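Scroll down for the structure; my scribbles are underneath it.
Just one protein chain is left out here, and the rest sit where they should.
Chain naming follows the written order as A and B, and within any one chain the residues start at number 1.
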Amino acid sequence: MPAVDGRTRPPPAPTPCEAKPLMLRFIIRRSLQMIPTLLAVVLIIFVIFSVVPGSFISSLMAEGRNVMNAEVLAHLNEQFGLDKPLPVRLWDYLWGLAHFDLGISYRTREPVWNVIEPRLWPSIKLALTAMGFAAAVGVPLGFLAALKPGSVFDTGTMMLAVSGLSVPEFWLGLLLMYVFALQLGLLPSFGYQPGSIRHIILPAIALGVSPMALLARTTRAGVLDVMNADFVRTARAKGLSEPRLVRAHVARNVLVLVLTTLGLQIGSLMGQAIVIEKLFSWPGIGSLLVDSVATRDIPVVQGTVIVIVLWFLVINMLVDVAYAAIDPRIKVT
Amino acid sequence: MSGAPSDSVRADPVLSVRDLRIGVGRNNELLHGVSFDILPGETYGLVGESGSGKSITGLSVMGLLKRPLQVTAGSISFQGEDMLKLGRRARRKLRGDRMAMIFQEPMTALNPLATIGRQIAEMFVIHRGMGWSEARRKAVEALESVRVPSPEERARSYPHQLSGGMRQRVMIAIALACRPDLLIADEPTTALDVTVQAGVLELIAELCKAEGTAVLLVSHDLGVIANMCRRVGVMDRGRLVEEQDTKALFENPLHPYTRGLLAARPRLGSRPVAGRGRLTELDEVVADEERGREAPTLTTPRGLRLEATA
Partner (left out) sequence: MRLRFNFALGLLLALLVIAAAVGSGWLAPYDPVMDADLMNSEMPPSWEHWLGTDGQGRDVFSRVLFGARVSLTVGLVSQLINSCIGTALGVSAGYFGGWWDDLVNGLTNVMLAIPSLVFALAIMAVLGPGLPSLLIALGLTNWSWTCRIARSSTLSLKSQGFVQAAKTAGFGDTNIMRTQILPNILGPVLVIATLGIGGAVLAEAALSFLGVGIRPPQPSWGNMLTDARELIRTAPWASVFPGLAIFATVLGFNLLGDGLRDMLDPHMRTRRT
């Protein structure tokens, strides 16, 4: 194929020494690609909340917290910029966002970031612990099930998996709480202590069951796929023992197949966690979102949604980077 | 039941297959008693249509039949040892070391996530107990021997960076890494561009000749068989219907099916077969009742000079 100009020629295979700056460029480019998505999310959220019937101020009045006269109301409206037209408010918000300013909470009058920031680490900790549990249990289960397809173990595991996908996690959490905290008294039933492992066990298991089930299914499907691949037959023809075959040729290829699910799950776990966080009184982003929705603290709701989306996008970018590192077929450009 | 070919055996065969039957369970038999011998250094061709059982014959010799397929009867004796009585471990040790296999699909037969060098080096690590660095050096040599250009660099490449022909050369390098006594080549050039087929076949022939490796070449392509093999077995519907030296087979096919197979070849500039100027369907030449019958394999002894009698 004659190269018409320099650009159409396929790039030479990257050698290890030039791969690193390429990877950095890849990460930067993927980060920039997140911006339009994030902007669209902000726009959608902003529009949704600007059509709220009954503003925050009127909900305050309805609660009878403050006996407000017209003067106070006007003052509040001005303070929060609610007297300006929508496009101006949107522009102000985006401008603030560009400076990492998420606005000011209606309720506490603090910058929204100050409200969110202390919630961030507990949420991440819960999501990662749940995912760790899910991966540690789900992946080996799926692997073992696939090695003997159709066996009793396989059937049982897959039945367990579909059950795990069907069980409402907060109900499971409630049952776990009942059995392990209230009946057996082994673990605390709710709450959060910064260094406590005991507090995180029950919410993490309740949250991790659904991703665990999904991972078990994906892993099983992946292993079956890979085990049927031609290169595994080649490896057998080479005289590899089964354990060596799995280690050297199957595991990595399965990982490539499982990685997408893994990433999507970690990414959406912060959003999925809202009910579990509420149930276990876990001071994370999710319970903050629910509370802010209840009190109509719109700036905080917007801020938490943005944080949740950002987490999803960042995790997915990391997954793409991991792909590029594991799979040589993916071009890093 | 087909008996053993009654030829004057000059050396003990490397591979001796006797009355091999393969089936799904006991009832669904796909291979109905196939027997043949391959002498040391000999290139033996198995030819037949797809589904005739030639590929599973090759796979069963390697011990790579996939469930639910299994050998139900017969024997496969390799260098005097019955493979079917051998333990799994012992059989695995032979695979890749004393007998090796090349497959049809070079695009998918290599692990996409491992470098070429590593996939070749693995052979030396498993069968020769070498360390990875030494094995890697040997892998580069192996790549050189299959005439892959700039082998040092190629050893660091991944399969997707190579063309089909190059990948098949890599497969050959893997298969011949441990200088096996028997190479099973299952349609080694079918998936390749016509332009590179000849090169790959030549390479197989040359390397095996140099090492004295016997080859079981499975192909549907009579041209390939004619060029490569000293002796040919013709398979049809799970039976070996005829076995002769290549020259004899082409000059004097004994079985109607073989005659049909030869007639069905597209030939450039040849006279129209049976008065028709188009490709001949196999079914038009060989009547169905001639096929799939229980009958002994028609053979002529090795090295027999035949006068053209037909």
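Methods note: a residue touches a chain if its C-beta (ideal position, glycine included) is under 8 Å from a C-beta of that chain, and two chains touch if they have at least 3 such contacts.
Remember, it's a predicted structure, so these values are computed and weren't measured experimentally.
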Contacts of the hidden chain among displayed chains: A
Option touching the unshown chain, where A:110, A:225 or A:242 are the choices: A:225
Candidate in contact with the missing chain, chosen from A:23, A:293 or A:318: A:293
Among A:95, A:121 or A:178, residue touching the chain not depicted: A:178
Touching residues on chain A - with respect to the absent chain: 36-37, 40-41, 44-45, 48-49, 51-53, 149-150, 155, 158-159, 162-163, 165-168, 170-172, 174-175, 177-178, 182, 217, 220-221, 224-225, 268, 270-272, 274-275, 278-279, 289-290, 293-294, 296, 301, 305, 308-309, 312-313
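Please note the rule applied: only the chains that are shown with their structure count from here on.
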Euclidean distance of C-alpha centroids - chain A vs chain B, Å: 52
Residues on chain A engaged by chain B in the complex (per definition of touch): 13, 15, 229-231, 233-241, 244, 248-249, 252-253, 256, 326-329
Complex contact set, residues of chain B against chain A: 62, 64, 92-97, 100-101, 103, 105, 108-114, 122-123, 126-127, 156-158, 160-161, 171, 174-175
